[in-house]
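A protein chain is absent from this complex, but the other protein chains hold their places.
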Amino acid sequence: MFFKDIPIRRKLMRGIVLICGMVLLVTCISFFGYELYVFRKSTKEKLSTIGKIIAANSTAALAFDSHEDAKEILAALRTEPNIVSAALYDQNGKLFSWYPANRDIREFPEKPGTMQFRLSHNFLEGFQPVAQDKKQLGYLYLKSDLGGMYERFRVFGVVAAFVIILSFLLAWLLSKLLQKSISNPILALAETAKMISEQQDYSVRAVKLGQDELGSLTDAFNNMLTQIEQQNLKLHEFNQNLEMKVKERTIQLESVNKELEAFSYSISHDLRAPLRGIIGFTTILEEDYSSKLDDEARRITAVIRNNTLKMGHLIDDLLTFSRMGRQDIIKTIVHTDQMIEEIIREVVPENRMGKISWVLHPVPDVQGDINALRQVWINLISNAVKYSGNREQPKIEIGSVRERGQTVFFVKDNGVGFDEKYKDKLFRVFQRLHSADEFEGTGVGLAIVEKITSKHGGRVWAEGTLNKGAAFYFTLPDF
Amino acid sequence: MPVLKIIRSRLLHAVFISACMVLHLYAQPVVSREYQIKAVFIFNFTQFVDWPQTAFPDADAPLVIAVLGDNPFGSYLNETVAGEKINGHPVIVQYYNRTEEIQNCHILFIALSDPQKSEQVISGIKGKSILTIGDSPDFLKRGGMIKFFKRKNNIRFEINPAATKSASLTLSSKLLRVAEIFDPSKKS
Partner (left out) sequence: MNPNSVEVLLVEDNINDAELTIRELRKHHMANNLFHVKDGEEALDFIFGTGKFADSRDLLCKPKVVLLDIQMPKVNGIEVLQKVKSDARTRATPVVILTSSKEDPDIQKCYDLGANSYIVKPVNFESFAEAIKNLGFYWLLLNQQPT
C-alpha cells in the first residue's frame, strides 16, 4: 500500500504524528546530548572541587607524614558514593595513603600522571597537586564512576519516555480533531461526486464548506455540473431535433416509396397495354392481310413486333428492379439445390437443354427472401445459358465454396466471357458489355442481382476472360 | 631508693651524652634520618603556624628558625629552608650555643641536654611569639609548645595549644589534627 493510496484522514494523522515524533525525538536527543555534556562537565568540576578540598585538608598529613591522618581524610570520601578510590602521593610521587583502605595497592597508579580529570574506561580519574602556600607537598588521585550519570540518565529516560508518550497521545488526539476539518470537506465532495455519477443526476450540487482551496474546488465542481447539465439539455434537444428530422425524412421516404410503388403499379398496367396493342394489331395485320403483304412488309412487321417485345421485357425488368429495391426481404430458409433445379428447368429453352452439360455441386440452404433469391439464380443461370449459347459444348458449373467464414456461391460458364477491364460496369443498370445483336438482354438483370445480394448483406462479383468464359460469385451472410 | 634513682638518672645522662657524642661524631658527615624528618617538619611548621604581625618588623623581614644547643640537624636544616619563603619572608636558620645568644627568632628548637635549663629558657622567652620545639619527653610539661616523639618508627609530635595561644601563635587546625594534643591535666 503506497502512501498515496492511504485515505486522507490517515495520511494527515500519520503525517502530524510523525512530525511530532520527529520533533520530539530531535528535541530529546539534543537535550540528552546537552545533558551528557553538562553532566560530564559538572562531574568533572565536582570531582575537581572535592579534590581541591581533600587536597587542602591533607597538606598537614603529607607535610607531617601522618598516614593515619591522611587515611582519615581520604576516608571522608565515603560520603561521596561515586568516588571509587582515592590516593595521596608524597612529593616524590610515592603512594602515601589510599582509599578505600582495603583496596589492593596495585590498583592505584604507580605515580602521579596528568593533572586533568579525564574519562577512561567509564571512570573519571585524575590528579590534583596538594600544596600549602604554593609549596607542593604531594599529589591527590581521585577516581569516580559515572554511576551518578547513569542514574541521572535513567531518570531522564523515564521522564522523556513519559513525556514522549504523553505528547504522542496529545498529538494523536489533536491530529484526529484537526484532520477532520480538512478531510471532511474533501470526503463530502468525493461522496457527492460519486453519488452524482452513480445516479446520473446532474442537478445535485456540492455544498461549499469554506472559503479555502476546497471551497474553490467545490465551486469549480459545481460549475462543471452546471455545464454538464446544460450540455445534456442541449444534447437532448439536439437528439430530439434529430429524431424529429429522422421521422420527417422517414415519412418523406415512405411517401416517396409509396409514390414509386403506385408509379410502378400503374406502369405495369399502363405501359403494357399499348405494347399489347401494337403487337396484337401487327399480328392482325400479318394474319388478315397476309396476301397483301410482301416479304419486305413482313420483315418490317417482324421488326415492329421484336422491338415491342423488347420494350415489354425492359419494362418487366425495370419493374422487378424497382420492386427489389423497395421491398423488404422476408427471411425464410431457402433450399437452394431445389430452387436451382427448378430454375434450370424453367429457364433453359427446350432446344438447348440437351446440349448443355451441367456440373451441379451440392449447395447449402440459406436464409433469405425466397422470391428475391429466386430472381438472383434465374438471372445468373439464364445469363450463363445465354452467353454460352454459341459454344459447341456449353458447360455450366454451379456450386459453392467456403471462404473466410462465408459461403461463396458461383455460376461458371465457358461462354463468350467478357473483358475484365469493364467488369465494374457489369452490375450497373442498362450497362451491357455485348451488343444487342449478339446477345439479347436489357442490361438490368445483373443490376437486380447486385441489388438483391446487397440487401441481404452479401456481395456479388465476376471474373471473366474474353472467349473463354465467365464466373459469377455472390455471398450471403450465414444464418 | 634515692641512691638508685640518682645512679639511674646519671647513667641515663651518661648514656645520653655518649649517645649524643657518638651522634655528634657521626652527625658531621650524615644527619640521622630522624633529624632529617624533624628538620623537614620544623620547616613545614612554618606553613601551618601564623605569627602575629608584630613578629615581623617589615614585610621582607626574615623568618628565623633557631637551634639552641647541640645542632642535631647538621646542615640539613639549612638545606631544607634554602631559598624558601613563607608569606614573603625568607626563611633562615640561626644557631645559638648559649641562652644569651638568643635573638629575635620565630622558631626555637631547644636541643639542650638539661631539661631544667630548657625550662629556664622557655620561661625566659615567655610572652614572645616564638614557637618552641623540643624532643625531650617532658618538654611540654616544662612549657614547651611542640614535642617530637617516636611511635612505631614514625616521628610524631605533640602540641600544647594553650602554650601556643599564650604566645599569640595561631596554629592551623590541620596541624592540630595531625598532632597529638597535650592535656596538662593528664598525669603522665
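All chains are identified by letter, namely A and B, in their written order; residue positions are counted from 1 within each chain.
FYI, contacts are C-beta pairs under 8 Å (C-beta built on N, C-alpha and C of every residue); 3 or more make two chains touch, one makes a residue touch a chain.
As the structure is a prediction and not an experimental result, all values here were calculated from the model.
Undergrad: Since one chain is left out of the picture, which of the remaining chains does it touch in the full complex?
TA: A
Undergrad: From the list A:S268, A:Q367 or A:Q406, pick the residue that touches the absent chain.
TA: Looking across A:S268, A:Q367 or A:Q406, the contact with the absent chain belongs to A:S268.
Undergrad: Quick one: say which of A:G277, A:P349, A:G457 or A:P477 touches the chain that got left out.
TA: A:G277
Undergrad: Touching the absent chain: which residues on chain A qualify?
TA: Those residues of chain A that touch the unshown chain are 265-266, 268-270, 272-277, 279-284, 305, 308-309, 312, 316, 319.
To be clear about the criterion, only the chains that are shown with their structure count from here on.
Undergrad: Report the inter-chain centroid distance for chain A and chain B in whole angstrom, where each centroid is the mean of the CA atoms.
TA: The separation of the two C-alpha centroids amounts to 115 Å.
Undergrad: Give the list of chain A residues in touch with chain B in this complex.
TA: For chain A paired with chain B, touching residues are 57, 59-61, 63-67, 69, 132-133, 135.
Undergrad: For the complex, give me every residue of chain B touching chain A.
TA: My answer: residues 37, 40-41, 44, 47-48, 84, 86-87, 154-157, 172, 174-175, 177-179.
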